[in-house]
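What follows is a structure written as structure tokens; I'll ask about it next.
Apart from one protein chain that is not included, each protein chain of the complex appears where it belongs.
Showing chain A:
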Amino acid sequence: MLRFLGQRAAMGLLTIFVTTIAVTLLIHLVPGDPVEIMYAQSQGTTPEQIEAMRSSLGLDQPIPVQYLHFVGRLLQGDLGVTIRGQQSVAQLLLQRLPNTLALAALAMAIATLIGMPLGFLAAYKRGTLLDGVLMVTAIAGISIPHFWLGLLLLFWLAVDLGILPVAGSGPLNIVLPALTLGLSNAAIVARMTRSAMIDVMSQDFIRTAHAKGLPKSRVLRRHVLRAGLVPVVTVMGLQFAFMMGGAIVVENIFAWNGIGRLALEAIFQRDYPVIQGFILVFATTVVVVMLALDAVYALLDPRIRRS
């Protein structure tokens, strides 16, 4: 078990490392220079000053050197300062990460609470009208883009009914973005649960369980659910990563002050230290969540921890 988790952790570190390199290269492929963007559209800075600023930020150096500087600083626990406004990147990220984690966790809870029972129900009632209706709804749910669903919910719940706040960061403000993110993911969870359960239900040991006379509810709870959950949990790990990404769009709609919005702004401003910091934190979060799920996975399925 420990060896298994150790291997996974090593893989995770490698993933983070490769991601930071890829992102450093990618952001430099996008045309545009942070210093120029900062001063674009209005005059006031001389070309010499722009050059001086660029060299003080180290932007005039080759990309591999810039990356080494980034890693060097990182090993000292320093993520640098933003190009715009010169604020601590670490502080900015730490301020905003809890908001995104709360959003993703609540959305995950919504997706699970809605998606799992419905998926299970659809599997149990497989081939019936109910199954059809549920799965068509699920496909619709997967297909609706976040921003569209978000705006619909916004105008329905906040403007027409007036029961939820529109945008910002009060305690109730998390509900609309979480609902948006949660509902579209509930559809995915439902579909995954359904197919995993159907898969398990058709296996020999279930037939055996039925044949040896176990009550139906006990078969479903003890055997089907337990075995069927393993693939669902794996997918939920991927879902969580996916949700962190989806949070970028949703946070922007509802002005939820999370890390995704910070990243979006940073990309438009080519604020490299923020983008690098964001990717690092984002990748780490995803890796940690995956790792935690691997542990859950191993707990649920003895074959994995023994291998």
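The rule is short, and it goes like this: contacts are C-beta pairs under 8 Å (C-beta built on N, C-alpha and C of every residue); 3 or more make two chains touch, one makes a residue touch a chain; residues count from 1.
We adopt the following convention: contacts and distances are computed from a predicted model.
One subunit of the complex is not drawn; among "Alpha-D-ribose 1-methylphosphonate 5-phosphate C-P lyase", "Cytochrome c oxidase subunit 1", "ABC transporter substrate-binding protein" or "3-oxoacyl-[acyl-carrier-protein] reductase", its UniProt record names it "ABC transporter substrate-binding protein". When you scan A:Gln7, A:Gln86 or A:Thr128 for touch with the missing chain, the hit is A:Gln86. The omitted chain makes contact with just one of the residues A:Gln7, A:Ser55 or A:Gln95: A:Gln95.
Of the options A:Leu74, A:Val166 or A:Leu238, the residue whose C-beta touches the omitted chain is A:Val166.
Listed residues A:Val65, A:Ala109, A:Ala140 or A:Val288: the one in touch with the omitted chain is A:Ala109. For chain A, the residues touching the absent chain in the complete assembly are 30-33, 36-47, 49, 53, 84-87, 92, 95-96, 98-99, 101-102, 105-106, 108-109, 112, 151, 154-155, 158-159, 162, 165-171, 174, 252-255, 257, 261-262, 265, 268-270, 296.
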